[in-house]
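Input: one structure, supplied below.
What you see is the complex with one protein chain gone and the rest in place.
By letter and in written order, the chains are A, B and C; residue numbering begins at 1 in each of them.
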Amino acid sequence: MVGGGEGAFIGAVHRIAARLDDCWELVAGALSSDAARAQASAEALGLARSYDDWREMASVEGAREDGIDAVAIVTPNHLHAPVAHAFMEAGIHVICDKPLAVSLAEGEALAKHARDANLVFALTHTYSGYPLARHARELVEAGEIGEVRIVQVEYAQDWLANPVERGGANRQAAWRTDPALAGPAGCLGDIGTHAYQLAAFVSALVPESLAAEMHTFVPGRRVDDHVQAMLRYANGARGMLWASQVASGAENALRLRVYGTTAGLAFDQEEPNVLWFTPQGGEAQRLTRGRVTGAAARHATRVPPGHPEGYLEAFAQLYRDAAAQIHAREAGVAAPPGSRLLTTVDDGVDGLRFIEAVLASSAAGGTWRSIARP
Amino acid sequence: MVGGGEGAFIGAVHRIAARLDDCWELVAGALSSDAARAQASAEALGLARSYDDWREMASVEGAREDGIDAVAIVTPNHLHAPVAHAFMEAGIHVICDKPLAVSLAEGEALAKHARDANLVFALTHTYSGYPLARHARELVEAGEIGEVRIVQVEYAQDWLANPVERGGANRQAAWRTDPALAGPAGCLGDIGTHAYQLAAFVSALVPESLAAEMHTFVPGRRVDDHVQAMLRYANGARGMLWASQVASGAENALRLRVYGTTAGLAFDQEEPNVLWFTPQGGEAQRLTRGRVTGAAARHATRVPPGHPEGYLEAFAQLYRDAAAQIHAREAGVAAPPGSRLLTTVDDGVDGLRFIEAVLASSAAGGTWRSIARP
Amino acid sequence: MVGGGEGAFIGAVHRIAARLDDCWELVAGALSSDAARAQASAEALGLARSYDDWREMASVEGAREDGIDAVAIVTPNHLHAPVAHAFMEAGIHVICDKPLAVSLAEGEALAKHARDANLVFALTHTYSGYPLARHARELVEAGEIGEVRIVQVEYAQDWLANPVERGGANRQAAWRTDPALAGPAGCLGDIGTHAYQLAAFVSALVPESLAAEMHTFVPGRRVDDHVQAMLRYANGARGMLWASQVASGAENALRLRVYGTTAGLAFDQEEPNVLWFTPQGGEAQRLTRGRVTGAAARHATRVPPGHPEGYLEAFAQLYRDAAAQIHAREAGVAAPPGSRLLTTVDDGVDGLRFIEAVLASSAAGGTWRSIARP
Partner (left out) sequence: MVGGGEGAFIGAVHRIAARLDDCWELVAGALSSDAARAQASAEALGLARSYDDWREMASVEGAREDGIDAVAIVTPNHLHAPVAHAFMEAGIHVICDKPLAVSLAEGEALAKHARDANLVFALTHTYSGYPLARHARELVEAGEIGEVRIVQVEYAQDWLANPVERGGANRQAAWRTDPALAGPAGCLGDIGTHAYQLAAFVSALVPESLAAEMHTFVPGRRVDDHVQAMLRYANGARGMLWASQVASGAENALRLRVYGTTAGLAFDQEEPNVLWFTPQGGEAQRLTRGRVTGAAARHATRVPPGHPEGYLEAFAQLYRDAAAQIHAREAGVAAPPGSRLLTTVDDGVDGLRFIEAVLASSAAGGTWRSIARP
């Protein structure tokens, strides 16, 4: 991993994601451009090999017999291209956070490099990993909505409604609004590209022309914080896209509607367990992650119907709390307060009191029973 | 891990959950009562130590210097108690799937054993691991809804609406409706206990008496598939609980409402990123996982506002697909079809085309631009 | 109309409802037991004939050649029976607010009287007038959900969470919690009967036995403010019903779920334009008022799809504001402030500016146009 040291946001997300399906092990990293922070972060994560510099990491790992299979690049945008080139030169596959680069020319060079070197170059447009986003794409490809006529996509946030990049407390805001680190596209590059990608992913279409309007609402901000565009597609379809980081009240509202000649689709990443499919003139069908039977959704599904995306995290919480309590018990200290809500054998006993009372009441024709507790 | 071999459902969930926060490593298991299946399952998972018998596992692991810290018990219900006792006797902490046991007496013995041996005994009532379920509990404890007056909890599924336990194809249905394996409580033990636990967890109250009605709708089924109960609490509160596995249309609809003297709360595990809080006579507030600031919710939160529970799984999907493509590339074979929707450098390049077109259009006053593609 | 004088709630609702479809004209009334208020209320409504006493009204109207066709009874509950008998004796049809009477004996006598006199006796269980409640009933009757297994109905309000009946300011609360006027059933009679009726209406089933729990949460209140019951049906179906006027946060939450062997239905009177229909194991279908094609729903539908119940009221608001402005204009006085939001010709002109700008921009290839205003 390059980037993702202490205080970073997306690095930790990448690490959990990499671990979740047991396909990856994190063994090496150049976690920060600051050598001390890189070292401390690596220790905190129990990393086998820590580097102060990503160039060194690329060459050393590329040369090792047991070198890394792939590098995850989670730096600010301006480093994506140089880091990726360095690792590809070392024959290492790349998993890179979005946006790919800070200019089209940079991006094209990366694509050519990956192609020439026959390396996999994955770009983490997260939202296309949702089972129902994939199902939506599959429905479109299967002709289930007819020919696409209208694409409406939007991505609204409100965390930059005020000049939070000033003062230094918000490091995320600082680099994401600094053109030297984020590139010339602010909101456009940060979330506009997600909106664009999701629309293209699901509709299986890319626009052929556009008219766009970038705007900076917060005085003094050096990049755009709002962008809106109208789109024209080669097949005659029309579309609109807007993305904003000053849309007061919005959390992370990435929403897509695609209307075809025979049906429409709607997906909202804030409710990723649901996909709406509505035939022209007909009733809306609420497709759910667990019940759709398409291959693409199945491929990306881990838990059964009704267990929403997120169920695994709830489950993991219990494992985390149990670990905390066990460590504390072994160490003979008090369990940390955060773990106090772990359900234990005592909850189980009370649940069995309930079961026994129900069995008794029901057996007696539904009469009232008291639930005896010591 | 005891249980959870090939074909089991909850074992895989436990394994992902254990891995997600990097607190646990799975090293040993007695994954099946069938020795061949236990061995095959252990190999598939790359387990360091596989046992044919959980008794042997308990004694060997208890004696090893590097023996396991805790055992995860994911067997059918009737084995929970004997397995847990065996591992506790070996001085090993327990993480056990619910329901705790098949009778109150069994459960009380487990609780006593854990207490006497000073061992942690976690019971995986998953739904109390959701950040917003914990936040709800915290709101109740903080007096934010006043004194609790009404508790309404329900858990509706429909997967047993027909006699799917017959014929042998559905192993889950078979053991869960077999009193010898599941205990005398069918629907009651399987999901009624979850409803009971969540209500107790959030309301911080347990009922003192009840009148209940168990019912078996599907002819020939040997356990209840529907249960309903009225509840009375010591403080005068009233409540109702129902759980059903024949509620046609329901997926996994665990829903809780708690009404206090000054406000009400509603939580639906199928939309776990939302908690409704409504003051008496006032407007509903839609609390979201990322925006609530309570300590309990923060403790159980991994991603920022608007990134729903589930975001990590979408992210993990990209890592899984990338691994598949890299393995294929290394092996010189075609990438598996399931991974074809991985976003790659080419998506990034097209996204940069979009960015450059937007920059150009906007700079020219919002005029139309074509998006050049090779 | 008997009852419904100034300050009453349900009387005004009856009057609007009677007028809406142009089937009724209100010509006579005994609007209050207080003669002065009766007179003043009648004058305010422009009533042709006002009576101080409902007994007199019944006999006079019954004797007139042009006497009323039907009487609307909107008094407190304890008067329903005597008033209805008086008018039926005069040969006049009855439209009576619910609950029918304050005891079963009273109710049976009314039913017998209506039967013997061959008079129509309508009881205004409003919620069965919703197009989608009727459609739900039709679906059940048509076997679309199979045989009914589970009925879950609830009616939650919070307006009596505090002792608002004290002090005299809240006349509604005062009489509805006074057993002498409301009968022995408080919450049970006021809204529990609505829940019961809607469940029976849609499921086409009535329970054959029940176990119930009434409760009074607010100290000093003379009737129940919460009721909960378990239900058994002759066909083996099971059900639950609860109604509460102290469920903090609830407005008027009458909700019904009916689960059959092959599908489930859900209806929420707070979103009366939607009916959920979900097949066992399948995806939820969001049936909407305008798009369902059943005869029962069509019979009760006035506006096209997507125009929700309520559209007519929005429309009526414009007519009301226009009347206010015209009266003011004729009188040479300022229009009342409430009517200031009426849309007028000036809104129309600005809308045409928009249209012309769109036409011009689009004709010029989507270029920007300014919208000229004087």
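Please note the rule applied: a contact is a pair of C-beta atoms (placed from the backbone, for glycine too) under 8 Å apart; a residue touches a chain by one contact, two chains touch by 3 or more.
Since the model is a prediction, treat every value here as computed from it, not as a measurement.
In the entire assembly, the chain absent from the figure touches the shown chains A, B, C.
Only one residue in the set C:Ala48, C:Ala334 or C:Ile371 touches the chain that does not appear here, and it is C:Ile371.
Counting the whole complex, the residues of subunit A in touch with the unshown chain are 145-146, 149-150, 152, 154, 156, 158-159, 161-162, 211, 213, 215, 217, 226, 228-230, 232, 236, 238, 240, 242, 244, 246-250, 257, 259-264, 276-282, 284, 365-368.
On the side of subunit B, touch with the chain left out of the figure occurs at residues 211, 230, 281-288, 291-292, 366.
The definition used in the following text is that only the chains that are shown with their structure count from here on.
The pairing of subunit A with subunit C is characterised as same-residue: of all residue numbers used at this interface, over half are used by both copies.
Fitting subunit A to subunit B on CA positions gives a rotation angle of 180°, reported to the nearest 5.
When chain pairs are compared by contacting C-beta pairs, A-B ranks highest. Averaging Cα coordinates per chain and for the whole protein, the chain whose average falls nearest the overall one is B.
Centres computed as Cα averages put subunit B at a distance of 42 Å from subunit C. Subunit A and subunit B, compared by their mean Cα positions, are separated by 21 Å.
Distance from the subunit A centre to the subunit C centre is 47 Å, each centre being the mean of its Cα atoms. Annotation for subunit A: residues 211, 288, 291, 366 touch two or more other chains.
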